[in-house]
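One protein chain omitted, others in place.
Should a chain be cited, it is by its letter among A and B, assigned in written order, with residues numbered from 1 in that chain.
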Amino acid sequence: MKKSLLALAVLGAFAGAASAQSSLTVFGIVDLSVNSVKNGSITQKSMGSNQLNSNRLGFRGTEDLGGGMSAGFWIEGGMSNDDGTPGGLNFQRRSTVSLLGSFGEVRLGRDYTNTFTNVASFDAYGANGFGNFSNIYASTPAGLGSGATTAVRANNMVGYFTPGNLGGLYGSAQIAAGEGTKGNKYTGFRLGYAAGPVDVAVAMSQTDLGTADKYKVFNVGASYNLGVAKLLAQYDQRKYGALKYTSYQFSTSVPLGQGEFRASYAKGNAEGGTTSANDASLLGFEYIYNLSKRTALYTQYGRLSNKGASAIALGGVSTGSGFTSTGYGAGVRHIF
Amino acid sequence: MKKSLLALAVLGAFAGAASAQSSLTVFGIVDLSVNSVKNGSITQKSMGSNQLNSNRLGFRGTEDLGGGMSAGFWIEGGMSNDDGTPGGLNFQRRSTVSLLGSFGEVRLGRDYTNTFTNVASFDAYGANGFGNFSNIYASTPAGLGSGATTAVRANNMVGYFTPGNLGGLYGSAQIAAGEGTKGNKYTGFRLGYAAGPVDVAVAMSQTDLGTADKYKVFNVGASYNLGVAKLLAQYDQRKYGALKYTSYQFSTSVPLGQGEFRASYAKGNAEGGTTSANDASLLGFEYIYNLSKRTALYTQYGRLSNKGASAIALGGVSTGSGFTSTGYGAGVRHIF
Partner (left out) sequence: MKKSLLALAVLGAFAGAASAQSSLTVFGIVDLSVNSVKNGSITQKSMGSNQLNSNRLGFRGTEDLGGGMSAGFWIEGGMSNDDGTPGGLNFQRRSTVSLLGSFGEVRLGRDYTNTFTNVASFDAYGANGFGNFSNIYASTPAGLGSGATTAVRANNMVGYFTPGNLGGLYGSAQIAAGEGTKGNKYTGFRLGYAAGPVDVAVAMSQTDLGTADKYKVFNVGASYNLGVAKLLAQYDQRKYGALKYTSYQFSTSVPLGQGEFRASYAKGNAEGGTTSANDASLLGFEYIYNLSKRTALYTQYGRLSNKGASAIALGGVSTGSGFTSTGYGAGVRHIF
């Protein structure tokens, strides 16, 4: 969905090296929706960003270095367009420089972690909206009190990504410097296989917290595209000492002419310590009507049931625990 | 003044729908001036942003969806170029996504409120510089202690704007979700008529503060273009419980070859409670010399007289109340 809008010739070329094609792309997404979320008996109406895709503004480019090699950069920041991004534009969604060649890609900077990329890849929603899996697996109980900051992205990371010609095999490995901050030191890998209608991948990581226990994540997902529908399933497990949070999700996306229907069911199970009763389940639906490749109208619904001390809300205001959180809304997403 | 500088073809088009023209525009204004402001006996020299137009950097674009419909986005942030915008670039000037068609425009996000748009439209200066009306009507006494955050813009807003083919009639309606924050819940409309040299419009709004009293704004303005000069007049009233602030302004802009001369007189009157003596008046002049359509040199002067407890300053440092605030300066404005 992040297609190139600008492709502009670079003036001049390196003396002695073959001249090269280059591009600079300004890109982004504005996604705004009108929502209502009810947690227990408390209802709040709101305007939301990010419900179909995450709002963003970015700049990226590649430079052909000749000899099959290229360099690239990618800086991308989030936006909350409902209130104009009062915290200001940063580039914390992604901030990288890369060298690419027949060997694959070496990427330096702030980026998604492998274990997050894997989960988002096998969720019909990606990681957005009321029904998406991250509502459960990345929620507070799943952090297990570890203080790890690497659930979605990591700073100071060196990553390696395999090239695209390995007969369907793909993979990546990442290591992030802690720089003396607890919860930042990440090591992870991802390995997958995609061919025809099949895609399956596994990812593992650990975050060094400078304590005896490390925060460990393992997940595996698979999808199969039947044509009339794509079926996705995945399993995620997080551990920190005696604590464990296990979750799984089944989801599907069904193309319907210019539209698309998505549905999902997910469940999370807490074990160990005092979190044992903190289970949660999530049911979600979404319908998207594409006005063009870039502009879509959508509506969505999610219902999250907390058990015991679990207190996951789909937004809005909540008190206590064990409540049911339901959210629905409708919006417009425009890609530029 | 926000004309399109870039217009770049988008690669690719939606399968099954008519291909479409699209554009992405990077735009902005850098306006810097050297100023001196004297409040009572205290004089301060400074470099100022925003004295002729508000400094900004923005990204906007439209996509033709076929069938007379289009989609668009607009993200725009303020800059203080005298010090490099230390708070960082956000998009709080405007942050919207729109659907447009023969029905008009539906716009979601952070945007100007109707009651602000109306006032700025009938001020020869817009809303910038030493002489501009907002120095009086949007100043502290006019807030009436209400805590409303919607004097200029509102978050979480759904707006509707009429199409351009209603025989000179134009209008808009806006509603903004409060999201549980006092002073954010805005409802307002604007209705106007423009034909030939005449333009007249009225706007009303109320902001729900979660208290018994609402913050209410009403204003009406008119302009007539004689050719040798444009004459503008307006009236603005703000109420909160027993408190009321009423102000009016007369202004004019006179084209002089490549230049333009502007002058204004405004007066504000406080009633109710302890603010009764807080009147203020403002006299302003401005001369603009256009080096091109985009680049201008300008000089301006404003003199604001406070009465009683009124303590409005045109900048700089001030103490006490009832003082006279005079400001003058000269600057360069460059639109890109």
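Rule of thumb we're sticking to: contacts are C-beta pairs under 8 Å (C-beta built on N, C-alpha and C of every residue); 3 or more make two chains touch, one makes a residue touch a chain.
Note that the structure is predicted; figures quoted are calculated from it, not measured.
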Among A:G109, A:G171 or A:G302, residue touching the chain not depicted: A:G109
Touch as defined at the start, partner being the missing chain; which of B:N290, B:S305 or B:S321 qualifies? B:N290
Pick from A:N81, A:T96 or A:S172: which residue touches the chain that isn't shown? A:T96
Hidden partner sits against chain A at residues 6, 8, 10-17, 20, 22, 24, 26, 59, 61, 63, 65-66, 69, 71-73, 75, 77, 87-97, 99, 108-110, 153, 155-158, 177, 179-180
By the contact criterion defined above, which parts of chain B meet the unshown chain? Give residue numbers in ascending order. 3-7, 26, 28, 30-34, 44-47, 57, 79, 81-90, 258, 290-295, 317, 331-334, 336
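In this text, only the chains that are shown with their structure count from here on.
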So the centre of each chain is just the mean of its C-alpha atoms; given that, what is the distance between chain A and chain B in Å? 38
